[in-house]
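To start, the structure under review is shown below, and the notes come after it.
The complex appears here minus one protein chain, its other protein chains still in place.
Naming follows writing order (A and B), and every chain is counted from residue 1.
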Amino acid sequence: MRTVNEVAERVHARLHGDPNIEITSVSSISSARPGDLIFVDDPRHLPAAFASPASAIIAGEFAKPTTNEASAPLKPLIIARQPRLAFARAAIFLAQAQQAVPSVHPTAHLDPSAHLDPTVTVEEHAVIRGNVRIGARSIIGAGSILGPDVTIGSDCRLYPRVVLYPNTTLHDRVIIHAGAVLGSDGFGYVRDAGCGGYEKFPQIGRLVLEDDVEVGANSTIDRGALDETRIRRGTKLDNLVHVGHNVSIGEDVVIAAQTGVSGSSVIENQVIIGGQVGIADHARIEAGAILGAQSGIPSKKVIRGKGIVFWGTPARPIKQYLKDLATLARLSRT
Amino acid sequence: MRTVNEVAERVHARLHGDPNIEITSVSSISSARPGDLIFVDDPRHLPAAFASPASAIIAGEFAKPTTNEASAPLKPLIIARQPRLAFARAAIFLAQAQQAVPSVHPTAHLDPSAHLDPTVTVEEHAVIRGNVRIGARSIIGAGSILGPDVTIGSDCRLYPRVVLYPNTTLHDRVIIHAGAVLGSDGFGYVRDAGCGGYEKFPQIGRLVLEDDVEVGANSTIDRGALDETRIRRGTKLDNLVHVGHNVSIGEDVVIAAQTGVSGSSVIENQVIIGGQVGIADHARIEAGAILGAQSGIPSKKVIRGKGIVFWGTPARPIKQYLKDLATLARLSRT
Partner (left out) sequence: MRTVNEVAERVHARLHGDPNIEITSVSSISSARPGDLIFVDDPRHLPAAFASPASAIIAGEFAKPTTNEASAPLKPLIIARQPRLAFARAAIFLAQAQQAVPSVHPTAHLDPSAHLDPTVTVEEHAVIRGNVRIGARSIIGAGSILGPDVTIGSDCRLYPRVVLYPNTTLHDRVIIHAGAVLGSDGFGYVRDAGCGGYEKFPQIGRLVLEDDVEVGANSTIDRGALDETRIRRGTKLDNLVHVGHNVSIGEDVVIAAQTGVSGSSVIENQVIIGGQVGIADHARIEAGAILGAQSGIPSKKVIRGKGIVFWGTPARPIKQYLKDLATLARLSRT
């Protein structure tokens, strides 16, 4: 629980109304109950927000003058320049207040050489192998398995049944959803020119996820073959995403569900990638490019254009793609 | 074990032959052994069916007159209007006869506040958290993890290693295959207009799966962000399917493997969706439409047409898509 004043201070916003009202959770306007904080980023939703049982409202500057005076007696109003962002930060702040007492469940199996900060929580049936290191306040979900030499920073959250192959490294505040597999072998084989069969190429490199990375449920990220796979600060991966070996992903990249990135490709900072996109091996997506859902990037291709949307297989600027579609439709009709 | 007469009565079909013959399982014609029930929906396969070691046959009306007289001494014949459907129902009926004695394995970990019907089975190393409720005859597979406040109805089957995030609700006769993750966080972030980084938007809503829903192995279904994700009665999802937050899926929908449905989209009743289809956010697929494999539905798009097949990205009626392809091939050749 937090007071509305604590929330307003944390999100650097102005509070109008009683600063001592207590907030326990966040909700939508339609499902709000007493104790909830809600947000409004469209002036048309303000009346419904005030009419709801919520205990406080975050809204944009538009809510400032008249609304406030009228509503101050009703419920506290927090005015933020980016109300949706302030609401998201408030939600994280409220969730921190609810965190449980750290403990290692007796059914978890820890190697004696593992080094866990005393504030770490390890849930039921987790397995933690030799030389694992885990930082302050991190939580290891039930049934998760951390191979030898795994390193996890502070404030990380592994949901149940995550597997980290040996040598995987997570920095701070990394979130891994249930069922994700990190550090698995890349898909690398050498074909025998004689018999045509395949021999496994060594997959013994490492995987590093930097601060604030989040990985969705059942996603898979392979370690480097001989060197490393790396995902940089602030990047978010949705569910069922695949990242191959030796891939390098920059900062603040978002990748929607079921997208796959093949071996040795590079994705630079602030790229936005839709769902089911396929990026073949050794491609490069330069900073700030946007790949529409289901688009396909061929092997070794370089995609360049900050803020430009690419679509189709092979991917081209969306203007070109839509023009191609229109041309085809026109010719088809004649 | 069931008698052939019990089977015929259960599937509402006519029996010709000895009603006391015992049936233990179902099989294909080619792999049939004594005790097996097989089915024939094509008259050409009748001779092979009668020649097989199977103990009984389900067939269509076509098998009625002459065949029956000749074959009655050979083996019982069950005549059904929809023989394939009758066979499917017979298989379920036979499987029910084999169910094990309910028990909670000593290695499972149950919170004292969980409420399980005495007929529930909990397998090895399952974890059941606070306030979970599980109805009659449901089975919780080995290594499955049920978060706080999960509710499961009667006759549900969770295969091993299923994860249910807090607050997930399953109604009756729901089947969840191994490795599926239900109720995980949606892919929702707020971008900070200042630094360009992403802040996690709260993902604290719920997920409801209604009666007779089946979810394939390693599929992922996100809970609502603030409200709910819901999958209605009788809908079937294949393996590795992704369903985003706030999605609403109707009754008797089928979704083949590796299809993804983005946040806030609506799929109405009786829609049929092929494999690897991508549905972007806020789209609506109206009742009875059919989406061909790999087709792509753009954001906010409405697809309308009961019984009409759509294909391509962006999806259009298949006639148009095939015409477009033919036009292109013709122009390419000249």
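Definition applied: a residue touches a chain if its C-beta (ideal position, glycine included) is under 8 Å from a C-beta of that chain, and two chains touch if they have at least 3 such contacts.
Keep in mind that this is a model prediction, so the values were computed, not measured.
Interface note for the absent chain: among A:26, A:94, A:116 or A:145, the touching residue is A:145. Interface note: of A:161, A:177 or A:232, the residue touching the hidden chain in the full complex is A:161.
Seen across the whole complex, the unshown chain contacts chain B at 25-28, 30-31, 82, 84-85, 87-89, 91-92, 95, 105, 107, 123-125, 141-143, 159-161, 175, 177-179, 212, 214, 216-218, 234, 236, 238-240, 252, 254, 256-258, 270, 274-276, 293-294, 312, 325, 328-329, 331-332.
Contact between chain A and the unshown chain involves residues 107, 109, 125, 127, 143, 145, 161, 163, 165, 179, 181, 184-185, 187, 189-193, 196-202, 204, 218-220, 222, 225-227, 240, 242, 244, 258, 260, 262, 276, 278, 280, 294, 296, 298, 313-314, 320, 323-324, 327-328, 331.
Just so we're on the same page, only the chains that are shown with their structure count from here on.
Note on chain placement: the centre of chain A and the centre of chain B lie 29 Å apart, centres being C-alpha means.
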